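Removed from the display is one protein chain of the complex; every other protein chain stays in position.
Entry: subunit A
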Amino acid sequence: MKTVKHKILVLSGKGGVGKSTFSAHLAHGLAEDENTQVALLDIDICGPSIPKIMGLEGEQVHQSGSGWSPVFVEDNLGVMSVGFLLSSPDDAVIWRGPKKNGMIKQFLRDVDWGEVDYLIVDTPPGTSDEHLSAVQYLSAAHIDGAVIITTPQEVSLQDVRKEINFCHKVKLPIIGVVENMSVFICPKCKKETQIFPPTTGGAEVMCQDLKIPLLGKVPLDPHIGKSCDKGQSFLMDAPDSPATFAYRSIIQRIQEFCGHHPPKEEHFLSS
């Protein structure tokens, strides 16, 4: 961990809000600058989605004298997931807490990441073993903070407030909240519908109440799911989508928080 400059945890109390989707695209976005070294660690032991989303299904992990080698998507983007250690897509990891903790410890200790500017840690939903272990093992080496993902509905915010409480309990700084699946734009008539209605004001009101930054809102674009299924970067597949603009703005804010100046600033302004 000494060779890793910035560490960001992507959390949510709630499942299925787009943590892995966001983590993957945060990694892709940061790695678009060839001079930025990015690492993506998937500690969702039971449901490791990252290999699929990054187009790395079926890849294997190699060992060397200096530890486990991550799987590289690009020269400057390395990925590690328990998914790479399973021999079949049907293999289930049916482990209790202590064994999961052991795996997470190994991932954080034994992977030879090299010199990395950003390590992004994608987590499973909840507030349990994996989260406690990740914070415990990483906190010795300064975590920049957590990005918390939600969707607009109260059933999601309800769990996210618990996650925010968890962050306070373990003294993990919160970079901010991302509201995913914000609004759906019909591809035919272009009219907006809120498929997941923000009946209690969505992330905006929650962030105001809890005095936490809202990093941005990402609309529900059906192409995001398709890109993830194909293992491609949505930012590249649909550069003009409002969702891409939203992602890029959020990534910029995260970089600012981590104390870096955004590379190629004119790239964002001209798009």
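The working rule: a residue touches a chain if its C-beta (ideal position, glycine included) is under 8 Å from a C-beta of that chain, and two chains touch if they have at least 3 such contacts; residues count from 1.
We adopt the following convention: contacts and distances are computed from a predicted model.
Chemist: From the list "Proteasome subunit alpha type", "Bifunctional peptidase and arginyl-hydroxylase JMJD5", "TFIID subunit TAF5 NTD2 domain-containing protein" or "Cytosolic Fe-S cluster assembly factor NUBP2", give the UniProt name belonging to the chain omitted from this structure.
Modeler: Of the names offered in "Proteasome subunit alpha type", "Bifunctional peptidase and arginyl-hydroxylase JMJD5", "TFIID subunit TAF5 NTD2 domain-containing protein" or "Cytosolic Fe-S cluster assembly factor NUBP2", the absent chain's UniProt record gives "Cytosolic Fe-S cluster assembly factor NUBP2".
Chemist: In the complete assembly, which of A:93, A:212, A:238 or A:258 touches the absent chain?
Modeler: From the options A:93, A:212, A:238 or A:258, the contact with the absent chain belongs to A:93.
Chemist: Looking beyond the chains shown, say which of A:29, A:125, A:176 or A:216 touches the absent one.
Modeler: A:125
Chemist: Hey, which of A:148, A:228 or A:251 is the one touching the hidden chain?
Modeler: In the complete complex, the chain left out is touched by residue A:228.
Chemist: Would you write out the residues of subunit A that touch the absent chain, in ascending order?
Modeler: Given the touch definition above, subunit A has residues 13-17, 20, 45-47, 49, 52-53, 57, 89-98, 100, 124-129, 131-132, 151, 153-155, 158-159, 161-163, 165-166, 169, 184, 186-189, 191, 193-197, 199-200, 220, 222, 225-226, 228-229 touching the missing chain.
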